[in-house]
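Note that this complex is displayed minus one protein chain, with the remaining chains in position.
Per-chain residue numbering starts at 1, and chain names A and B are given in the order in which the chains are listed.
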Amino acid sequence: MSYAAVHDDVHHDHKPTGIGRWLFSTNHKDIGTMYMVFALIMFFIGGAMAMVIRLELFQPGLQFVDPQFFNSMTTVHALVMIFGAVMPAGVGLANWMIPMMIGAPDMAFPRMNNMSFWILPFAFALLLSTFFMQGGAPAGGWTMYPPLVLQLGDGLPFLIFAVHFLGISSIMGAINIIATVFNMRAPGMTFMRLPLFVWTWIITAFLLIAAMPVLAGAVTMLLTDKYFGTAFFDAAGGGDPVLFQHVFWFFGHPEVYILVLPSFGIISQIIPTFARKPLFGYASMVYATASIAFLSFFVWAHHMFTAGMPLAGELFFMYATMAIAVPTGVKVFNWTATMWRGSMTFETPMLFSIGVLFMFTLGGFTGLMMGITPVDFQYHDTYFIVAHFHYVLVPGIVFGIIAGVYYWLPKWTGYMYDETLGKWHFWLSTISVNVLFFPMHFLGLAGMPRRIPDYNTQFTDWNQIISIGGLAFGLSQLILVWVVIKCVRGGEKATDQVWEGAHGLEFTLPSPPPFHSFTTPPKVTEAMAHS
Amino acid sequence: MSVDKLKKAMCGVLAVALYLASGTVFAALTDMPLNLTRGVTETSQRVYDLHMIILYIVTVIGIIVFGVMCWSIFHHRKSKGAVAAQFHHSTTAEIIWTIIPIIILVAMAVPATKTLVFMEQTSDAEMTLKVTGYQWKWRYDYLEEGVTIWSALHEDSNKARQRDPSIDPETVENYLLEVDNPIVLPVDTKIRILTTADDVIHAWWVPALGWKRDAIPGFITDNWTNIKEPGIYRGQCAELCGRDHAFMPIVVHAVPKAEYVAWIETQKAEQAASAASANKTFTKDELMRKGEQIYTTQCAACHQAEGQGIEGVFPSLVGGAIATGPAADHIDIVLNGKNLMPAFKEQLNDAELAAVITFERNKWGNYEKITAKGHADVVQPADVKATR
Partner (left out) sequence: MSDSHGTYFIPEPSRWPLVGSLALFISFIGGGMMLNGSGFGTFILGLGIGAVIYMFCGWFADVIGESLAGNYNKQVDISFRWGMSWFIFSEVMFFAAFFGALFYIRVFSVPWLGGEGSGFTTNAFLWPDFKAVWPLLMTPDMTLLDDKGLPLASSFVPIKGIIPAFDIPAINTAILLASGATVTFAHWALQKDNRAGLCWWLAATVLLGFIFVYFQIAEYAHAYHDLDLTMNSGVYGSTFFMLTGFHGFHVTMGAMMLLVILIRAMKGHFSRQDHFAFEGVAWYWHFVDVVWLGLFVFVYWL
């Protein structure tokens, strides 16, 4: 039965009209939509930059861009993808789904929610404007290591302020999510009945609140080193360039779990639905996620093995890094066990989730290899690293987000998307993403460093294959855009439950759901919990 | 388990193995580079073995995990009439798949720790090489011998890597992996290598030696090597260090000890000769010829071949205020650097500096402007020495 049907009060469902509906919104669904659209645009901008990278790397020699501009491309590609595409997509899904999943009318702080969003376009305006400045856009890598980054021209303060700005947005978003989940759950929605997507987001929010301010501190020190004569990262004054790396990665490693945990949450919703079987090991999933988050604060220096830490440090960070494989393994095994003896069907969201399962695990394996300090001395700063993190980031996270979009799209729009196109999207993406990223392992092992616009001729063949894979993967994403537009405009009506095996409060609301999700909270029982 | 099922399971596992292996096979057939080098030092070989062990372990885990996933994907599907079981946890299973990975990880950690401890023993080295990274070249000091070598991208590679190259990169042997002055190291000698940098962070990496180390300005990081086989080993800077990060390779010639000793002696003799040249006076022609050479190798990377620079980043020297101003200012900026302009006082001797400065002051129509303003057009080593 549908709770919303009972409580759907037309009077409450009036929507603000005109452009003000979006500019001044206090509605979690509208804000969620804006986040998703913004993320998609940024994904294309970041993707276009990746295409420039791949174009230049198609052949040895410099054909198209200046090396400095190439470095700007890698740097801004990464910043745009991470802070502009993946994080906002995660927050967008959280905005749309969390209130519906926990039976709340909206987010705890609807106005602040809107500000979290509107900061993003402005922050990226700041960042992208550096392309037109004296000295060009940031070109010191997304990791912004000094002293190199301090050689940037007029763009430096804008880079730093953009990072501050994004930090403010993320912290406000995280506070909002925590307050919402802690305080606005429907009666009976105890913590151990929360859908896993909500759980992963609470933990992500903790990570955000703990990590983003540290990044803000790190870049603030860059700013004062450059403009106010401080010496944090200058040995001549008693500081240490490596100090920045410690502070940055104290943020940076938790950051990668900030990116990936929501994706874990999404596939934990989807796999049980299409296996028609409850999620295996719900409690251990929660504890594993929490352990991953906790451990993520103690492994940061695995990015700095070659910086020359004392032996004890290298050993500690090696062991801690290896330890993360255990809770992550628990998650992988639990997903597998969920599929085991299920009754599976393979609609697009399930296909993408299975893609995550396989290819994230692959990326995790290479991560583990890099965690072994002495071997990382060889891997570090080669394409092996690039292969690792793209496997976890693209088929590990972007696929997860895409899976979530397909899964909830009928709920959002009220129409089913085009399943045939969805399947095409999956297969083309999966094949091309492997052509794109798998050969990078070989290049890295054979000794091709990362962040270079030009390379020795022995690397040509693989690079050409990679570039072709990249173009194919990029073009395949146009299908997604087409599917979404088509679905928004109409199609077969979606039922409230949408999927045969779906559980959870969001599927008790009509498709599309009313403007204010649950004006009267539903009562949640044990039987309804745990999809 | 029926035979039929077993067959299908094996198909699944095979598919995964194929997926992993296909790239390998393809590459092997086409001679494309694939794997880590075994290298030529004890360290690199230990590291290689460690790499292969972990690779095998994760491959086996992968085949098992992916195999199970594939099995259920193929068999537990609704279209085959599978009915969903409703179990949703098993403490035993969860304990098992927590414990087994822990055991595997501990097993991996043991050899890893041993290798790491082995690599950290920098003491009782027979000689010391200090490596300093500059944007974008390397300086090598043989500390016991007092010999210094500057090593930058080889001229052919440098020409081929321009936007409109005068040489096709495909035709350059060891493109981007060749330097003007390779360093020479003896085999069977424990060599301590101290890395540091002058401007930004670089990283010194020769894969065949089995490790890399960041070169951090203001700090020295420590490592060692002991090369087993004579040969030429190439590497690259492995930490983003600005515009020309891709263009600062490393070439090590490992030779028998006797050959190394002979080489060091010639280096010492050359350095003495070049120091003596600093007290000579040269003709303008001599200075221009030498200056052109130095300009192409040292300055053209930034100020470009025709002195035009790069708008907004590297100033043009064509008619530039300093290049056509008083000689003293010109000498000063090249000696001491300014912002992104590196200081050359350590890298070039007085004669070389005089040559390159004279070259700049007389090329690109600068001569006319200088003489019109009444500044000196020729700079002699003595002038540079006076400013130092």
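What we mean here is this: a residue touches a chain if its C-beta (ideal position, glycine included) is under 8 Å from a C-beta of that chain, and two chains touch if they have at least 3 such contacts.
Every value quoted in this text rests on a predicted model; they were computed, and no experiment measured them.
Colleague: As a test of the contact rule: which chains in view would the missing one touch?
Modeller: By the stated touch criterion, the chain not on view contacts A, B.
Colleague: In the whole complex, not just what's shown, which of A:62, A:76, A:196 or A:214 touches the removed chain?
Modeller: Touches the omitted chain: A:214.
Colleague: With respect to the chain omitted from the figure, which of A:25, A:72 or A:497 is a touching residue?
Modeller: A:25
Colleague: Given that one chain is not shown, which residue among A:171, A:256, A:375 or A:409 touches it?
Modeller: Within the whole complex, the residue contacting the unshown chain is A:171.
Colleague: Of the residues A:70, A:145, A:232 or A:305, which one touches the chain left out of the display?
Modeller: Missing-chain contact among the listed residues: A:232.
Colleague: Of A:243, A:290, A:431 or A:488, which one is in contact with the hidden chain?
Modeller: Final answer for the missing-chain contact: A:243.
Colleague: Against the chain that's been left off, what residues of subunit A make contact? List them.
Modeller: These residues touch the chain not displayed: 16, 20-21, 23-26, 104-106, 108-112, 114-115, 118-119, 122, 125-126, 154, 156-158, 161-162, 164-165, 168, 171, 174-176, 178-180, 182-187, 209-214, 216-218, 220-221, 223-225, 227-232, 234-240, 242-243, 246-247, 250, 308, 310, 516, 519-521.
Colleague: List the subunit B residues touching the unshown chain?
Modeller: Counting over the whole complex, subunit B touches the hidden chain at residues 130, 194, 196, 218-220, 222.
Methods note: only the chains that are shown with their structure count from here on.
Colleague: List the centre-to-centre spacing of subunit A and subunit B in whole Å, with centres computed as mean CA coordinates.
Modeller: One centre to the other, that is 32 Å.
Colleague: Looking at the complex, which residues from subunit B come into contact with subunit A?
Modeller: Interface residues on the subunit B side: 19, 23, 27, 30, 32-37, 44, 46-47, 50-51, 54-55, 58, 61-62, 65-66, 68-69, 72-73, 76-79, 82-90, 93-94, 97-98, 101-102, 105, 108-109, 112-113, 115-117, 119-120, 160-163, 165, 168-170, 174-177, 199-201, 203, 205, 207, 210-214, 216-219, 221-222, 235-247, 310, 312-313, 340.
Colleague: Across the complex, what residues on subunit A touch subunit B?
Modeller: Touching subunit B: residues 60-63, 66-68, 71, 134-136, 139-141, 145, 147-148, 151, 153, 234-236, 240-242, 275-284, 306-308, 311, 314-315, 318-319, 322-323, 325-326, 329-330, 332-334, 336-337, 339-346, 354, 357-358, 361-362, 365-366, 368-369, 372-375, 377-378, 380-382, 434, 438-439, 441-443, 445-447, 449, 451-459, 461-462, 530 of subunit A.
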